[in-house]
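A protein chain is absent from this complex, but the other protein chains hold their places.
We call the chains A, B and C, going by the order they appear; numbering starts again at 1 in every chain.
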Amino acid sequence: MTGMKLLLPEASKMAREVDIAFFVVLAISLVIFLTLFVLLVAFAARYRRGTCVPRGPLPRVLQHEIEIGWTAGTVFLAIFIFWWFVSGLPLPPRYAPNQLEIHVVAKQWMWKTQHPDGAREIDALHIPVGQPVRLVMTSQDVIHSFFVPAFRLKQDVLPGRDTELVFTPTEPGTFHLFCAEYCGTQHSHMTGEVVVMTPQDYAAWLRAQPHGDTLVRQGEALYAKLGCGACHSPQSQVRAPKLAGVFGNTVVLAGGGRAIADEAYLRKSILSPRDEIAAGYPPIMPSYAALASSSDIEALVAYIKSQSVQGQHR
Amino acid sequence: MSATASLTAEAPNYLRDGSTLGSWLFTTDHKRIAILFAIGITIFFFIGGTAISIVRLELVTPAGDLVSDDTYNKLFTIHGIVMVWFFLVPSIPATFGNFLLPIMIGAKDLAFPRLNLLSWYLYIAGAAFTVITLIAGGVDTGWTFYTPYSTMFSNTAVLTAAAGVIVVGFSSVLTGVNFIATTHMLRAPGMTWFRLPLFVWGIYATSLVMVLATPVLAMTLLLVIAERWLDLPIFDPSRGGDPLLFQHLFWFYSHPAVYIMILPAMGVVSEIVACFARRRLFGYSFMVYCLVAIAVIGFFVWGHHMFVSGQSAYANLVFSFMSFMVAVPSAIKVFNWTATLYRGSISFDAPMLYAFGFLGLFTIGGLTGLFLATVPIDIHVTDTYFVIAHFHYIMVGGAVSAYFGGLHFWWPKITGRMYPGSWARFAAILMFFGFNFTFFPQFVMGYLGMPRRYHAYPPEFQVYHVLSSAGAAVLGVAYLLPLCYFAWSFFYGKRAPANPWQATGLEWQTSSPPPTGNFVAVPAVTDPYEYHPKEGPIDVQGQLL
Amino acid sequence: MSERVFLRTPWETLARQHVAVSFGMWVFLASEILLFAGLFGGYSIYRSLYPHGFLAAGRETDIVYGSVNTAILMTSSLTIAVAGRFARAGFGAAARRLLIATIALGLLFLVLKGFEYREDLEKHLFPGPDFPLAQKGAQLFFSLYWIMTGVHAIHVSCGLIAVGRLAFLSRRRVDWLWGSGSEEATALYWHLVDVIWIVLYPLLYLTGRSGHG
Partner (left out) sequence: MDRRAHNNELWVRPVLTWIALCILLALTCGLSYVPLGNGNLIVALAIAAMKASLVALVFMRLSEPNPLTRLAAAAGPIWIFIMFLFVGADYFTR
């Protein structure tokens, strides 16, 4: 048993803000609680049966004014706390260019993470301090939840859908990673660690990793293996949308309507192509849901994305 | 005087109106049905309690070494299912509500006595499903039945568990219908809406929630059964479904369910505080408005269970705002109870000790609710022990304290016997300290990041778990004590007078225990809580003039 | 006829008892409506997520069965409504005949529903590997179709039992129909079953009829 710990390290920018909010609400609560507690004890002592104290009825006016007073006061306080934390809510910058994008796949009962250069980890995540990190997370089976107490961050990881977490670690160290959403028998073993390192250490660590393929390269391999190019390459005889450059564009859909070709759209187009057909193309593509796993889809999307982003084309 | 002698002297009452098993199992007397419910929920209280005792024992050490992880998951699931649906939801309404609602409004029985009996049989049928679940090896989904785990992945007895909850849900719908019709239709002459005791208002508000929320749960669990059993795609994301839809539908019931548990508790505490402070309730009409406001606003806040679920950020803010709003009427009620004590003449009998316990613990539970309504804080503490501590302060510190308070308050009325007062006071104090000992450390470890539903955990949390388990042992003893002295009291206790606490309220105008038709003469209806004249002086000793 | 026969325990007058019975039934109906709320909610969400799948699937239901069944249920609502009015006016025998007509119509509804189910199954419209439609959401539509109509059929059966109870208990003394107040409550329940079908009908049978929307 290690000693009693009352404070949790604040290891992300968010952690500081959550702690401030936590302790402000704690202070407000303590004031309210202590006031009530003192009143309860004082009344209980002073007005216990048998004491000689005045016990006449209250003046009517007083009754009403007090009631209206504390009703208004409570309403004001509730609205104030709400306004105060909403005004302080940080809007996480999405798709910022300097973010380190890490893909997380959760499954019973394991966290699989993959760095942009292809390094993979299981039940661990190494990240450099001070670097904004964007986690793109999905689950292969049930709902999990990515929880790092030291960062004060938690986000459910859903099957069939991406969820994201954006944060900037501020303290080097090793922190707990928990699955916070009950996910079955070995839920309590679905833990890991987040290691925040100095940029130099991170670079060294990254070099030492067995270099698997990058996500983009895996995607490229899958693209070939699944024969996507048979239809989607410009040389193909089959009429299918060209995928290079599609990411981030607006797609006009058959039957009217538009969609932004973001990650969610690409993912959906691979899994259930006939839902949103690009205008002018026949609905002939089959679903790849049975052929590609969640991590395969992540790789394919990453590859298609890389075909659209200038300078990243490899 | 010996016990036998006092028995022969007993006036005719509902307990002596037939002693065969059939006279109980086919009774339509609301008082007897209340007793039947009381027996059911007591059994389930101890089943749920046993399950969680093993869990607390397991958590003394960080390694999961006492039971397997599978068993552990089944234990906390059965604890949740049993305690929520088979103890807390029926606890106060189906026992005290059933027993007292007609008497308090001066009626002979509930509006539909046979329907009331049907409610009990549905409860028993639901209970049978739960027992079958236990025999079939239990269920490991957690009481929340989250999909897709419950529908596609768990290989335990989800179907019978869900069926049990659906059936017991219909029991509470029928009870709710009965209470609403009774309150509207059977009030004695002179019993206007604003003369109703707050307990009746609490039961009425709870019935509204039961009737309007419970069917949604029934259908949601029916969909779970359909997906799991018939393999129909509904929530399964691999076939286009959305697991978040399940969460929305589930919490549409399950958040208001918290108010099903706490509104009657508030009613009980109002009765006790007024009686033992010998004081008119401060701000009676505000108390009524607050009960109704909580019941209605309580329907708008369920999304605060889903701040990290992938719900939209906009919805998070809407639900957060509504959660702050529902805190307002709850806070006002606490202020009013406290103000009722002012210039009172307070005695510290067991029911009042439980009411004091309720005030303190419910306040802590309510205030920690503010943390959970604040989105950034909730993101950190949700699904941790902080949430566990929070809702146990409301449900155990609040609802169960009030249940025991009510039991000690109305026991003489229900059984016609007094119980040993000093033992009761001792149990109340023990329960209060045991409770805080158990659950306060959980706030701290929740803030430190200890996730809920963990079988094994990092060693740095052990000190809090040991504290919590030690407290749970005290709490367990405190729960067993009343069982002993109430059992003793039922057979050997001193005969109770009609009104042992000199309380107002129609239930004290009839004999203890009441006769089968509740009243021999038509009761006189006055304002509730006439503990002292509205104007003029009061005796310095605090006695009524 | 004496009131005493029909007066039940907590009530002082028969009039009050009647008001309470129908009020109690109305409260229960509110609960019944909420029972279907989750299904309507799921339908709306999934229809907005998968409009094409829902339209395509909606075309596969059998509009003939659906429409005929709607007409049958509406007619049974008429017969039970008039039965109640006759019973109150003292035409007990006629009221009883109308109740029996209601039972017949309800049974006819269930029989037709059974034939429809058989044809649906022959067309493999039960979600699963043999399901004929490829559009995403089509299987969700049919999940909801089976559950909605299934739960509704359970309600029809409960209604039939309740109406059957009326017909049975009034076989000796037809004034029982008026006296106990359960005719009113039963009729209310039966009407609600009809109302729910009226709402299900456009959702399940009229969707996607106007072509490729």
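Following the convention adopted for this analysis, a residue touches a chain if its C-beta (ideal position, glycine included) is under 8 Å from a C-beta of that chain, and two chains touch if they have at least 3 such contacts.
This is a predicted model, so every value here is computed, not measured.
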item	value
Visible chains that the absent chain touches, using the contact criterion stated earlier	B, C
Options B:Ala136, B:Ala315, B:Val477 or B:Ala524, residue touching the unrepresented chain	B:Ala315
Residue touching the undisplayed chain, where the options are B:Phe112, B:Phe299, B:Phe461 or B:Trp508	B:Phe299
Residues belonging to chain C that touch the chain removed from view	22-23, 26-27, 29-34, 37-38, 40-41, 44-45, 48, 63, 67, 70-71, 74-75, 77-78, 80-82, 85-86, 89, 187-188, 191-192, 194-195, 198-199, 201-202, 206-207, 209-211, 213
Residue numbers in chain B that touch the chain omitted from display	184, 212, 216, 244-245, 248, 252, 299-300, 302-303, 306, 311-315, 318-319
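We take it that only the chains that are shown with their structure count from here on.
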item	value
Relative to chain C, chain with the most remote C-alpha centre	A
Middle chain, criterion being Cα centroid separation	B
Between chain C and chain B, distance of the C-alpha-averaged centres to the nearest whole Å	35
For chain B, residues that touch 2 or more chains besides their own	240
Shared-contact residues (touching 2 or more other chains) in chain A	272
Interface residues, chain B side, partner chain A - complex	64, 69-70, 73, 140, 142, 144, 146, 148-149, 152-154, 237-238, 240, 243-244, 277-278, 280, 282-283, 286, 308-310, 317, 320-321, 324-325, 327-328, 331-332, 334-336, 338-339, 341-348, 356, 359-360, 363-364, 367-368, 370-371, 373-377, 379-380, 382-384, 444, 447-449, 451-460, 462-463, 532-542
Contact set on chain A toward chain B in their complex	1-6, 8, 14, 17-18, 21-22, 25-26, 28-29, 32-33, 36-37, 39-40, 43-44, 47-58, 63, 66-67, 70-71, 74-75, 78-79, 81-82, 85-86, 88-89, 108, 141-143, 145, 147, 149-150, 152-156, 158-161, 163, 176, 178-189, 191, 272, 289
For the chain B and chain C complex, residues of the former touching the latter	28, 102, 107-113, 115, 173-174, 176-178, 180-182, 184-186, 211-216, 218-220, 222-223, 226-227, 230-234, 239-242, 245, 248-249, 252
